[in-house]
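Heads up, one of the protein chains got dropped from this complex, but the rest are sitting where they should.
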Amino acid sequence: MKTILAFLAVLAAFVAAPFALGPYYTTLIIPILAYAIALTGLNLLFGYGGLLSFGHAMFLAIGAYASAVMGAKLGVRAFEAQLIVAMLASGTVAALIGLLCLRYTTIFFSMLTLAFGMIFHSFLFKFYDLTGGESGISVPRPSLFGASFASMSKTAFLVGPFYWYALGLFSVMFLLMALIVSSPFGLALKAGRDNERKTSFLGVPVFKVRYVAFILSGIYCAVGGAVLAVSIGAADPELSYWTQSGNMIFIIILGGLGQLFGPIVGAVSFTLLQDTLMANTEYWRFALGAILALIIIFAPRGILGLITRALEWRRR
Amino acid sequence: MTEMLLRALNITKRYGAFTALAGVSFDISKGEVVAVVGPNGAGKTTLVNTLSGLFMPDEGGVMFEGRPVAGLGASALALRGLARSFQLVTIYPSFTVAEMISVGAFARAGQTFRLLRPSATCRREQAQVREVAAAFGLEHRLETTCSALSQGEKKLVDIASALTLRPRLMLLDEPTSGISSADKDRIMETLLAAAQRLGVESLVLVEHDMELIARYATRVIGLKAGSLVADMPPDAFFRDPAVIETLVGKVPHNALG
Partner (left out) sequence: MATVDLLFAALFNAAVLFLVTAGLQLIFGVQRIVNLTAGSLYALGAYFGASVFEWFSAQGGSPVLLLPVLILSGLLAGQVGFIVERVLRTVYGRDEAFQLLMTFTFVLMFQDVLRYVWGAQPRLLGDLPSVYGTLVVGEFTFPVYNLLVMASALVVAGLLYWLIERTSLGHVVRATAENGRMAEALGANTRRINMLVFVLGSMLGTVGGALVIPTTAASLEMPIALIVEAFAVVVIGGLGSIRGAFLGAIIVGVLRALSLTYFPELEVMSIYLVVIVVLVARPYGLFGKAEA
């Protein structure tokens, strides 16, 4: 119930945003939604499953490239079809490498996911004919539910139909995740994070539970990636680089690790933060790094953790 | 003749040159409460780990319900009726008591991979959770976060979570360690009553407290340096000063009655 109310509040904010902020800022919100979708998936794996992947940018890129290849090379403009292909492609890749990566936990898991991410990145970079190499592939405007919006300008399309589409997609993915984390499966995943051996002696096949979470996280990232590609207008190899994976983890921690609203809060704050920093200093990376360090040291449960603490303090 | 649940046959486990278990054999039948005793380093925990399939013995084997335990995997074994707890209390700090107990209930019902239904709305499993909690006297604690429990309650929740599986045989590695001696008796009593109420057929417990053993065990297995040196009913055990001397070091004055 509390979750639903909080979600409605978030939804209301995003519905009001385009009217309050105007087109320029509205185009900035679409990547927020894209990251929020992707990170909602990564949060399942990292926050609830305790598995730190340093390679999930790969799945983001798979989604982006699926959309780009479908639209630009195969002429399939229907975004719904692009999304399905993105999810299938990403789910398949996750199912394959998950078998290997999940033989490990902790740092070894991080390293192995990093290794696969690096391979994928150099694949995108070096196989020019297929992937467009360094410059990537530009993404043509997709059609949404069969409507092509050909007469609209690019901005009008993004801040109009595509914004609402992305918001709808985020809502569906978010609510599904809300169910997943509160389901018996979600409990089993968290239990395995807290104590793997104990959990397996409670009759839970921990590996299989993590495997499903891994695949789900890959699928969520691909959906986010596809939305991101449309909003940027291109799929390029940078999307899959390991520093991108690092940023994704940063956003989750910033918002609040292992909390349902962590990714959306993180994505909004990160974008605002980055935007403000970049406008004010050339050395925004330093500031970003310092802020992340401070959060890790003093507020390991992120912004949401700070808010919760503040509320509890007021109640006393 | 009562039904046999578990058979350990000549199990031997070595760590390099050190032999932790040397050809240990025994059967455990329905209705027994078996206390495993012995000095530190005698191989008690190794025994429990081998019986529960966590360690592969170098020689010999363990059969549960007539089938080998080895290679089955912890989760499958637990679902088949052999559950265990660990020496160090293991709780999930962020879980509520109800959540912690429900993990096993969902596993037992084959619902672990149910993704789209909030666990709180699964009535049948929640009823089981309440039943198990009631058996442990934890019904007023269901919504408490595990990390906020007292040490004794943590122990009970830990064991309750495993008993939710309704195992036939439960292995308990030092269920009363870290508990003040005043509370030990109460914990043990709660635990045994709950086990009985939940249909557990046999218990194997590693235990140091001779008074508890005298009061609750139906059989005592003594290990020393990895070898089985005693396997007898408690009254015979406590009447044998030589055995007590070997396994405990001193004769507890009031256990002899």
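Letters A and B name the chains as they come in the text, with residue numbers starting at 1 for each one.
In this text, a contact is a pair of C-beta atoms (placed from the backbone, for glycine too) under 8 Å apart; a residue touches a chain by one contact, two chains touch by 3 or more.
This is a predicted model, so every value here is computed, not measured.
Considering the entire complex, the omitted chain makes contact with A.
Note on the undisplayed chain: of the listed residues A:Ala17, A:Ala66, A:Ala89 or A:Leu114, the one touching it is A:Leu114.
Although one chain is not drawn, the whole complex shows that of A:Lys73, A:Arg285 or A:Arg309 it is A:Arg285 that touches it. Within the full complex, the residue among A:Arg103, A:Lys154 or A:Arg309 touching the omitted chain is A:Arg103. Take subunit A: the residues that touch the chain left off the picture are 46, 50, 52, 100, 103-104, 106-108, 110-112, 114-116, 118-119, 121-123, 126-127, 242-243, 246, 249-250, 253, 283-286, 288-290, 292-293, 296-297, 300.
Here is the rule we use: only the chains that are shown with their structure count from here on.
Chain contact summary for the complex, subunit B toward subunit A: residues 52, 54, 73-76, 78-79, 83-84, 86, 90, 92-95, 99-100, 102-104, 106-108, 111-120, 122, 125, 158, 161-162, 164-165. By the touch criterion stated above, subunit A contacts subunit B in their complex at residues 176, 179-180, 182-188, 190-191, 194-195, 197-206, 208-209, 212.
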